[in-house]
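What follows is a short report on a single structure.
Excluded from the complex is one protein chain; the other protein chains are retained at their positions.
We just call them A and B in the order they show up, numbering each chain from 1.
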Amino acid sequence: MKDIIFNVFILVTIIPCFWVALSSNIVHAAFSLLITLFGIAGLYVLLGADFIGVVQVIVYIGGILVLIIFGVMMTQRGKLLPLSIQLPGKVFAAVLTGVILVALLLVATRSLWPVASVLGEPQPTSAAIGDLLLGKYLIPFEVASVLLLAALVGAVLIVRRSVRGE
Amino acid sequence: MSYSLPSFLVVSSLLFCLGMYTVLTRRNAIGILMGIELVLNGAGLNFVAFSRFLEPSQTTNLLSGQVFTLFIIAVAAAEVAVALAIVLSLYSRMKTIDVEEFKQLQG
Partner (left out) sequence: MAKLIDPQHMKSILWLIPCLPLAGAVINGLLGRRLPARLIHFIGCASVFMAFLVSVAGFFTLLGIEEPQQRLLIQSLYQWILTGSFSLEVAFRLDPLSMVLCLVVTGVGFLIHLYSVGYMAGDESQGRYFAYLNLFTFSMLLLVLGDNLLLMFVGWEGVGLCSYLLIGFWFTDLEKAQAGMKAFIVNRVGDFGFFVGLMLLFWTLFEGSNGTMTGLSFQQLREGIPLLGTARPILGVGVATWVALLFFFGATGKSAQIPLYIWLPDAMAGPTPVSAFIHAATMVTAGVYMIVRLNFLYVAAPVAMAVVAVVGGVTAFYAATIALTQNDIKRVLAYSTISQLGYMFLAVGVAAFSTGIFHLVTHAFFKALLFLGAGSVIHAVHSNDMQEMGGLKKYMPHTYLTFMAAYLAISGIPPLSGFMSKDEILWATFNSHLPVAGLGKALWALGLLTAGLTAFYMTRLVVLTFMGSFRGGSEKEKHLHESPSVMTLPLMALAVLSVAGGVIGLPAVTHLPNLLHDFLGPVLSSHGTSGHQAHAYGLEVLLMLISTGVAATGIYLGWLFYVKRPELPAKLAARFASLYQVLNEKYYVDEIYQALFVRPLLKLVALSGRFDLNTIDGAVNLSSRVTVKFAFLIGWEDLKIVDGAVNGLADIFKRWGAALRRLQTGRVQHYLYSVVLGIFLLSVAMIMF
């Protein structure tokens, strides 16, 4: 049963991914990305990472993806351009990524990972992650908060300047 | 596929490579952004998978992997905010978001 659910989530993750990469309609690509991100959130939950799963849904889908869709909608005026580059470039890119994919798959399947012999039941993670964030990883955590603030201010500044420039 | 570490690694490899392909082949700046999101998600999935499957030990806290994924999500949020600001700003100036058109930096 678990394997079935697991495989369903993998399919939900991977298939829309091809649309993201190959679709000739940017709106379709954006919505495919939405499904992919949902699938990944599901995989996180299957991995016992409940907190990350929820964060994935809230931040990625609720925040980042909505931003992207907004971006798509706000830049669709004017002439429609081909979404991707010409064929020769595509072939080159496909070869490149193909080689990297083969290398990655080999590493993934052939390596001897120090895997735990018995998998424990997943425990609730929120409290433990909170401890880590405010303990061991306090400084990265604070730096990340400063980064987010800087990004916020920077984003506003960039857009404002361009508006004022008009 | 079975519920094991290599399966997750395969999925994340696929995510990574499809993301990379998207980044390489899109002319649309927002399309490139989507590719980057896929790449970041592949990496995040890897971290969480390792934090689930690796042998626990005294010295390391496996939850660190999840914390890193959190940081990845935070960085992605910052990146998208700034990138979209740049894209919108470029759009208002150049009336397009086709990266082939942006070549003022040509040496």
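The criterion applied here is as follows: contacts are C-beta pairs under 8 Å (C-beta built on N, C-alpha and C of every residue); 3 or more make two chains touch, one makes a residue touch a chain.
Please read these numbers as outputs of a predicted model, since none were measured by experiment.
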* Check the options A:V91, A:L106, A:L119 or A:L138 and report the residue that touches the missing chain. => A:L106
* Asked: Where does chain A touch the missing chain, residue by residue?
  -> 85, 93, 96-97, 99-100, 102-104, 106-107
* Structure fact -> For chain B, residues touching the missing partner are 20, 23-24, 27, 29, 32, 99-100, 102-107
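Quick note on the criterion: only the chains that are shown with their structure count from here on.
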* Between chain B and chain A, distance of the C-alpha-averaged centres to the nearest whole Å -> 5
* **Contact set on chain B toward chain A in their complex** => 1-11, 13-22, 24-28, 30-31, 33-35, 37-38, 41, 44-45, 48-49, 51-56, 61, 63-64, 66-67, 69-71, 73-82, 84-89, 91-93, 95-98, 100
* To do: Please give the residue numbers of chain A that touch chain B in the complex, ascending.
  => 2-3, 6-7, 10, 13-14, 17-18, 20-21, 26, 29-30, 33, 36-37, 40, 43-44, 46-49, 51-52, 55-56, 59-60, 63-64, 67-68, 70-72, 74-75, 78-79, 81-85, 89-90, 93-94, 96-98, 100-101, 104-105, 107-109, 113-117, 119, 122, 125, 128-129, 132-133, 136-137, 140, 144, 147-148, 150-152, 154-156, 158-159, 161-163, 165-166
